[in-house]
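A single protein chain has been removed from this complex, and every other one stays in its place.
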Amino acid sequence: MKIGIINVTGYAGVELARLLYQHPQVELASITGRSAAGQSLSEVFPHLAGIDLTIKAELGDVELAFSAMPHKESAKEVIPLLEKGVRVVDISADFRLKDAPEYQSWYGFSHPTPQLLKEAAYGLPELHRAQIASARLVANPGCYPTGAILALAPAVKAKLIKADVVIDSKSGVSGAGRTLSLPTHYSEANEDTAAYALEGHRHLPEITQELKLLNPQASLSVTFVPHLVPMTRGILTTCYAPLASGKKEKELKELYRDFYKDAPFVRVADAPPHTKQTWGSNMCLVYPTVDQRTGRLVVISAIDNLVKGAAGQAIQNMNLMLGLPETTGLEALPVYP
Amino acid sequence: MKIGIINVTGYAGVELARLLYQHPQVELASITGRSAAGQSLSEVFPHLAGIDLTIKAELGDVELAFSAMPHKESAKEVIPLLEKGVRVVDISADFRLKDAPEYQSWYGFSHPTPQLLKEAAYGLPELHRAQIASARLVANPGCYPTGAILALAPAVKAKLIKADVVIDSKSGVSGAGRTLSLPTHYSEANEDTAAYALEGHRHLPEITQELKLLNPQASLSVTFVPHLVPMTRGILTTCYAPLASGKKEKELKELYRDFYKDAPFVRVADAPPHTKQTWGSNMCLVYPTVDQRTGRLVVISAIDNLVKGAAGQAIQNMNLMLGLPETTGLEALPVYP
Amino acid sequence: MKIGIINVTGYAGVELARLLYQHPQVELASITGRSAAGQSLSEVFPHLAGIDLTIKAELGDVELAFSAMPHKESAKEVIPLLEKGVRVVDISADFRLKDAPEYQSWYGFSHPTPQLLKEAAYGLPELHRAQIASARLVANPGCYPTGAILALAPAVKAKLIKADVVIDSKSGVSGAGRTLSLPTHYSEANEDTAAYALEGHRHLPEITQELKLLNPQASLSVTFVPHLVPMTRGILTTCYAPLASGKKEKELKELYRDFYKDAPFVRVADAPPHTKQTWGSNMCLVYPTVDQRTGRLVVISAIDNLVKGAAGQAIQNMNLMLGLPETTGLEALPVYP
Partner (left out) sequence: MKIGIINVTGYAGVELARLLYQHPQVELASITGRSAAGQSLSEVFPHLAGIDLTIKAELGDVELAFSAMPHKESAKEVIPLLEKGVRVVDISADFRLKDAPEYQSWYGFSHPTPQLLKEAAYGLPELHRAQIASARLVANPGCYPTGAILALAPAVKAKLIKADVVIDSKSGVSGAGRTLSLPTHYSEANEDTAAYALEGHRHLPEITQELKLLNPQASLSVTFVPHLVPMTRGILTTCYAPLASGKKEKELKELYRDFYKDAPFVRVADAPPHTKQTWGSNMCLVYPTVDQRTGRLVVISAIDNLVKGAAGQAIQNMNLMLGLPETTGLEALPVYP
């Protein structure tokens, strides 16, 4: 089956190319990227010398496409593809929010196809596996929401969390993309840790949307603060919430294990997870615990932001859409150390 | 005035040596370090070639000493010095907690001199300036408590925080010291972020002790989770707490500015602080803000864990004890980038 | 086919486990590791949770074994295995040097089985493919020699280099292994670059042995200086040598391309290679050029020290020994960024 990537030259796009090359059931047939159109993929990315493809301005004939365009521009690419009958996994934020006014308030413009917001499946397989399988458009979750939702979903679903939630995320710098900026300039980002987007990060409405679906009765009050830490890959998310009932550590772990028993890419860890334990892989490690002194729930998750947080999850979604085993092409173990 | 350092060979000790060398009013006269006794300081630390001192097994005649020994061992060194009339700034945890049973429960043994726990000044000058000035024994705060207490003190004092407090700290690896361990082995710590001490970190009781002093009526429920991020120096602390009253952002900043108006080493920042902005300096940057969506207070602080979090603060305490201007020898600006 | 790893707990051992797990033609059946004997592999290395094996004190029944023991101890493990008919790829230095007195002068003790030194194949497939295929004992090259020999072999073979050779290598810290030491302590190695082993590194005799085989008439005078740079993986080797004839850049590149035309894991690069372009993969990038001002040959190579410099090359050797395609199980592309 022929697959395409729109905008292969960003970090999500190039990671898609790496992973699709290793996928035994599909063929990466067409790649686009405006600034690099006309160049071979290996010229721009020498580490991909094994892939013999030229970057084009327009996508060729494919049956399924990944869009790794920035938001707003992605919708423009995706709509005509759907009209042609091409199924799409959109890595941008353009189809993640169900509510058009919410989209407008966070992204600053009116969504071109609000009806598609309703139709698109939110591509977190652990929550929406069936819907993804039959979707023609899957909105791949943001990197932070992937880590945060997977950390909190079992507890919210079980009504262990009812109100205050604090999500403190620490991301590697590749999450900010390949576009140059002062905060991602090496000498600025190295040996530095800082919070950002304290006025509100665009990934917050994704998180609240999905948590509400898990427990519509709860009125969750979520504070989300992202941080940049000096590493290339990885997101560690530490979540804090008062525990509604007197759950014990052991019951909590069992609840989580049960929730994820059919999820091949979520593992409930026995010890606090390290982002390094997911490096280059599609695995999400989740570690729920109870702060005995305060009765507060603390859940930590670790992912590779470019794999489970972007390209790997997109391929996981593609596998579901194509009726393949969810893990196809994603079996590689994390690279350590 | 002659000054000594007990255990110069750890990171706090060697940082003390660097800073005291630049201090115009005191003379670093004697240094000890068991493993390196007999060697010159510059043999062990070539960057200190400017200091011509030999590491000894026993401290020579000094009027004031810094102890950079590990806890338990530090108390053994400090007690005889006090008896000889030497004033001491203890960088270890041995005299930070006022309550002997609390000390025992966290450190696992009975404190040898409970009466000294009461007497010792908690060496956070921004809270205990007067007591420090006249103390013969100052307990230098832990690195995490320094960042956390300075972030929260104005709000707790003003009764803006009454109950739940979450403290999420991100520390550079030098905070774990110079002693070898697998988590601080380069290939393990590099490109990795993880939480640790989820069962309870020894810096927690320091934080709660000091916050309670600021508002004895409040029944604060504090969860503190430390994280290791891949950088050498720096602690970023992000604090979250429901805001008791409807304080506005601007009033909050004014409250903080007022609280720290006489503190030369705390600056209320105009933008989220970066640890890099404190690198090598004794400055603490504090940034209070309100999450408008939830009304939650979010306060972020940044310090260099080895300076304001250890050696620099110890010298700030020494300055107060000696009646010198608090900033003497600590004027160097942060090294950036 | 059942395969074993002796000493799985070092970085080469654990990387072998990762790569063998993905190998479609062999089964990782037995692993040893003294300090961790009795523990499951995933307890010690959570990122390997996919592999269900217990670390044992003694190797079980296997047809081929990798020894990732330190030198001296490795020979003790390898000899009885060979006697039992198990084929071995030894990752230690114990069988790399052909000359027993040379071994003794560098390693400080008399080799227990000098006859095996003669028999063992030096496991650089690009030079000794046929010998490796039929060997019962393959000595996997050191990480530095792999990068240096692959950079210089075509030029030495073609007699373009006759005398002076300078090899300046820059290695990531994982090359120093998982054993704790001050130079590999995070806060020491981070933000630091230094040379070491200026009195002579044990990888030098490997390099000279192999270069002499390529041109026995040449009397090469080789200076090799290794450096540690603050990254986890990767070796960049920059080689300098006067060019014996007036070769032009273009002819030089053709010579190199021709030399490596059948080598799937060496690519003659079009631009100066980056270690990151080999991260996690078995690829070696080689870039030969002529310094036009001096007529000096400059050749740069880049490898991942734990893959082509250790575990990956060991599997490449195993593939040859088993008559499998050389690339089996090693097709994964580098992980970038």
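Letters A, B and C name the chains as they come in the text, with residue numbers starting at 1 for each one.
Just so it is clear, a contact is a pair of C-beta atoms (placed from the backbone, for glycine too) under 8 Å apart; a residue touches a chain by one contact, two chains touch by 3 or more.
These numbers come from a predicted model, not from an experiment.
Student: Tell me which residue among C:Pro145, C:Gly175 or C:Gly234 touches the hidden chain in the full complex.
Tutor: Among C:Pro145, C:Gly175 or C:Gly234, only C:Gly234 touches the chain that is not shown.
Student: Which of these touches the unseen chain: A:Met231, A:Leu255 or A:Val268?
Tutor: Checking each option in A:Met231, A:Leu255 or A:Val268, the one touching the absent chain turns out to be A:Met231.
Student: Kindly state which of the options B:Arg18, B:His128, B:Lys170 or B:His203 is in contact with the chain not pictured.
Tutor: Spelled out, the listed residue whose C-beta touches the missing chain is B:Arg18.
Student: Tell me, which residues in subunit C touch the chain that this view leaves out?
Tutor: Contacting residues on subunit C, toward the hidden partner: 164, 166, 168, 170, 172, 187-188, 190-196, 198-200, 204, 221-223, 225, 227, 229-234, 236, 238, 240, 242, 272-276, 279, 289, 291-294, 296, 298, 300, 302, 337.
Student: Footprint of the hidden chain on subunit B, which residues?
Tutor: Per the touch rule, subunit B residues meeting the hidden chain are 11, 14, 18, 21-22, 43, 45-51, 174, 178, 191, 232-233, 267, 269-271, 273-274, 276-281, 285, 331-337.
Student: Could you list which residues of subunit A touch the chain missing from the display?
Tutor: 11, 172-174, 178, 180-182, 184-191, 230-232
In this text, only the chains that are shown with their structure count from here on.
Student: Could you put a whole-Å number on the gap between the CA centroids of subunit B and subunit C?
Tutor: 45
Student: Between subunit A and subunit C, what is the gap in Å from one C-alpha centre to the other?
Tutor: Roughly 36 Å separates the two chain centres.
Student: For subunit A, write out the residues touching at least two other chains, lowest number first.
Tutor: Within subunit A, residues 191, 232-233, 273-274, 276, 279, 337 contact more than one other chain.
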